[in-house]
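Note that this complex is displayed minus one protein chain, with the remaining chains in position.
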Amino acid sequence: MQGESSHAFGLAHHFDSFDQQREASYLGMWVFLVTEIMFFGGLFTAYVVYRSGQGAAFAIGSHELDIVLGSINTAVLIGSSLTMALAVWAAQTGRRKAIVAFILATILLGGLFLGIKVVEYSAKFEHHLVPGPNFHWQGPEAPGVEMFFNLYFLMTGLHAAHMVIGIGILLVVAILAWRGSFSPENHNLVEGIGLYWHFVDIVWIFLFPLLYLLGRNIQV
Amino acid sequence: MWKNVPLFPEQASTLASEVDALYLTFLGISIFFGLLVAGLVIFFAIRYRRRAEDEIGRPEKAGIWLEITWSVIPLAILLGMFAWGAKVYIGAFRPPSDAVEYFVTAKQWMWKFQHPQGNREINELHVPVGQAIRLTMTSEDVIHSFFVPAFRVKADVLPGRYTTLWFEATKIGTYHLFCAEYCGVEHSKMGGSITVMEPADYEMWLAGRDTGPSVVASGQKLFRVKACSTCHRPDSATLAPILHGLFGEEVELEDGSTQIVDENYLRESIMNPIAKLVRGYKPLMPTYQGQITEEEVLQLIGYIKSLASDATENQGPESDSSSPASTPDEG
Partner (left out) sequence: MSDTVTTPPRRKHYLNVDYGIKSWLLTQDHKRIAILYLISITFFFIIGGVMAALIRVELATPLGDLVEADTYNRLFTAHGVLMVFLFLIPSIPAVLGNFLIPLMIGAKDLAFPKLNLGSWYVYNLGALLMVAALLRGGTDTGWTFYTPYSSTFADSEVILTALGAFVVGFSSIMTGLNFIVTIHRMRAPGLTWFRLPLFVWAHYGTSLIQVLGTPVVAIAILLVAAERLLHIGIFDPALGGDPVLFQHLFWFYSHPAVYIMILPSMGVISELIAAFSRKRIFGYKFVAFSSLAIAVLGFLVWGHHLFVSSQSIYAGLIFSVLSMLVAVPSAVKVFNWTATLYQGSISWQTPMIYALGFIGLFVIGGLTGTMLATLGIDMHVHDTYFVVAHFHYIMVGGAIMGYLGGLHFWWPKITGRMYSVFWSKIAAGLIFVGFNLTFFPQFLLGYMGMPRRYHAYPEEFQILNVLSSAGATILGLGYLLPLIYLFWSMRYGERAGDNPWGAYGLEWETSSPPPTLNFDEPPVVTTEAYDYLSLREKKLA
């Protein structure tokens, strides 16, 4: 195509400058995150609606969650956000190996989070707390508790799906970084996945109190 | 009545003329503005048609006052229509206090009615003219919508809760009843008719068929059969709240909030008793979800409502052919 040869390496044909390309990339990422907020927003709305109707059952439900594992996971995820931020810093300052190392650390912590989540999920399976035909709860609060677990699995499941996707992208970015695809001028991909990772982290920061903490002070 | 080419529905309720007046006024305003815009567009398009190939339009400065004028005038008109529409709507959802309560249960694809006197009908409802009638409605499966065009009334009928609607027929005749919310294969067949009769004819019609026990009597019987009466006793509030004089009152719940005892709250308390427990009571009551049909719940509620008016005695009126106006007051 005409005109492309005059372009600098890494600058797409339709942009005039690296600045323009970077600004477009960031704005695009932010707009994407707005769509993600709206996406989770639908679930949060459902949570608010049902919790306002059956708060007592939700409090009982939150007692069934493992607060120790939940707290550890919160710490793990915040730690992964730190390593992610360090990876972005490494990209900005052009440290190739550091990018790879910090991304791998982020992947590791993300994997640890998912592993703990699997432990929690399987405990729920054993205790018949997974909604559906196998759900079993003794007592009159059963419908409310089942609704709590509906939302628990939907919300944490959707969050975990975002983590899995994030780890997949991080793997690709790590490989690209190893090959030296990023420079201080051009590392939009690292910045982009960084924003995404922080977003997923923040979603958890909301999920954790809503599901694990709220109502725990009430004696059941 | 539909002999000629119909362009306008019959007016057969007190509400119909109100809705039509609102509609026709709005229509008049719309036609005025529609013709104004269309007229100007056509006039300008002809008057200022292009006469030379290189002609251009004469640009003018935007007039801020013009913009304000044509924003504010429509807004004022629309707000006026909103207020009028709101008045009609609120009226349509607030039944007069002397309205007689009929029960409606919808299911795929039929309407089941029960008169206060106990008479049941399917897809047909006979009502007396000049009497305000309040429908308490629920669905056994999906969402339906009760719609009588001649009365200009419509309300969705939902599973798991009650909706209400009221009308007062003003004209003898038989009118269409439609289901207006899509509900499955035979949605378009889920209709029937409302027959409006002279009160005397209505009495005769009622008397001419086996009415069975009244709603209140059926509810009273269920109250015993389903063993509600073991705990809900008129003389002791230790196990469960006294139901006499309860309907329409406010109760305090476990979490300190208050709740008006209405049909929806009673239904929820029967189906899911612990959801909103009255303060001071233990969650002893079992759920009746699946143990009791929607119609039975309605009868129980009818009975509990009848207890509201006489807090001392526990008797509702017996099944007789008393005129609708003499059935218990719903307060």
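For reference, chains read A and B in written order, and residue numbers begin at 1 within each chain.
The rule we apply is simple: a contact is a pair of C-beta atoms (placed from the backbone, for glycine too) under 8 Å apart; a residue touches a chain by one contact, two chains touch by 3 or more.
Model, not experiment: these values are computed from the prediction.
> Consider the whole complex, including the chain that is not shown, and state which of B:158, B:237, B:278 or B:292 touches that chain.
Going through B:158, B:237, B:278 or B:292 one by one, B:158 is the residue touching the chain not shown.
> If I consider the whole complex, including the chain that's not displayed, which of A:147, A:167, A:189 or A:203 touches that chain?
Reading the full complex, the residue touching the unseen chain is A:147.
> Could you please point out the chain A residues that touch the chain left off the display?
Touching the missing chain: residues 1-3, 12-14, 16, 20, 23-24, 27-28, 31-32, 34-36, 38-43, 45-46, 49-50, 131-133, 143-144, 146-147, 150, 153-154.
> If the missing chain were put back, which residues of chain B would it touch?
2, 5-9, 18-19, 22-23, 26-27, 30, 33-34, 37-38, 40-41, 44-45, 48-51, 53-60, 62, 66-67, 70-71, 74-75, 78-79, 81-82, 84-90, 92-93, 108, 141-143, 145, 147, 149-150, 152-156, 158-161, 163, 176, 178-189
Keep this in mind: only the chains that are shown with their structure count from here on.
> On a C-alpha centroid basis, what's the spacing between chain A and chain B, in Å?
One centre to the other, that is 46 Å.
> Quick check: in the complex, which residue numbers of chain A touch chain B?
So the residues of chain A touching chain B come out as 53-56, 140-141, 143-144.
> Considering only the defined contacts, which chain B positions touch chain A in the complex?
Residues 254-255, 272-275, 283, 285-287.
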